[in-house]
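For this view, one protein chain was removed and the others were kept in their places.
After this line comes subunit A, so read on.
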Amino acid sequence: MAARTVWAAGRCSEQAGAVNRAVRRLPGLTQVRWSRYGPEFRDPLTDKGHCRKPAAELTEEEKYDQDLGKTQLIKAAPAAQTCSAFADPVISKSTNMMMKGGSKVLARSLMAQTLEAVERKQFEKYHAASAEEQATIERNPYTIFHQALKNCEPVIGLVPILKGGHFYQVPVPLSDRRRRFLAMKWMIKDCRENKPRRTLMPEKLSYELLEAFANKGPVIKRKHDMHKMAEANRALAHYRWW
């Protein structure tokens, strides 16, 4: 019975695939975003620990998933994806967003230099500080990066809704993905625009990251502005229909 109930959850993918295929065939609707992979393909698993578990430890759900995986087609892993412990999805996403014109090499080197700069600054601070302060100083650049972006994420966003011929900025709850995207976007944009001449991106970005980590700086200010506008337009919240 457990297997069958679990299968009901797993069925969603098949139904989604079936719905996808149904959408494809409906005469009025044409799929705009199509890919070389059909709907039956599933994403590859790069998690190394996935196949390390002995059979006894697997729960029924995982066993079912593993069996299902044998019959399903798998997409090829993208070039940037590895099972390395150093690969961080947040860092990869930010690198891609910083990339211009497809030059991944440059974007990756900039990101590496940024993290190095953050670490160097933190170490300088660490060595210059007293014993009590040394305990509070964070030196791992990855934690600083994650925390800084988390501090920059807005909680609520504004969406222009057309009503009666005018566009009103309506406060709307944002999904996790959208929040992470906005945080990264604001950070990168701010660093590109408000940079004094002759400063390089890693330097500026590391400075902004450290400021955001300490909950101050222009990106945090932008987040607070967004929150204030949402609060001011609170009366328009009922324009949202979803």
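Heads up, the rule we're going with is that a contact is a pair of C-beta atoms (placed from the backbone, for glycine too) under 8 Å apart; a residue touches a chain by one contact, two chains touch by 3 or more; residues count from 1.
Convention: contacts and distances are computed from a predicted model.
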Completion exercise
Complex minus one chain; that chain's UniProt name from "adenine phosphoribosyltransferase", "Mitochondrial ribosomal protein S9", "Beta-adaptin" or "AP complex subunit sigma" is "Mitochondrial ribosomal protein S9"
Completion exercise
Residue positions on subunit A contacting the omitted chain are 1, 3-5, 7-8, 11, 14-15, 18-19, 21-22, 25-26, 35-37, 46, 48, 64, 67-68, 70-74, 76-77, 79-80, 82-84, 104-105, 108
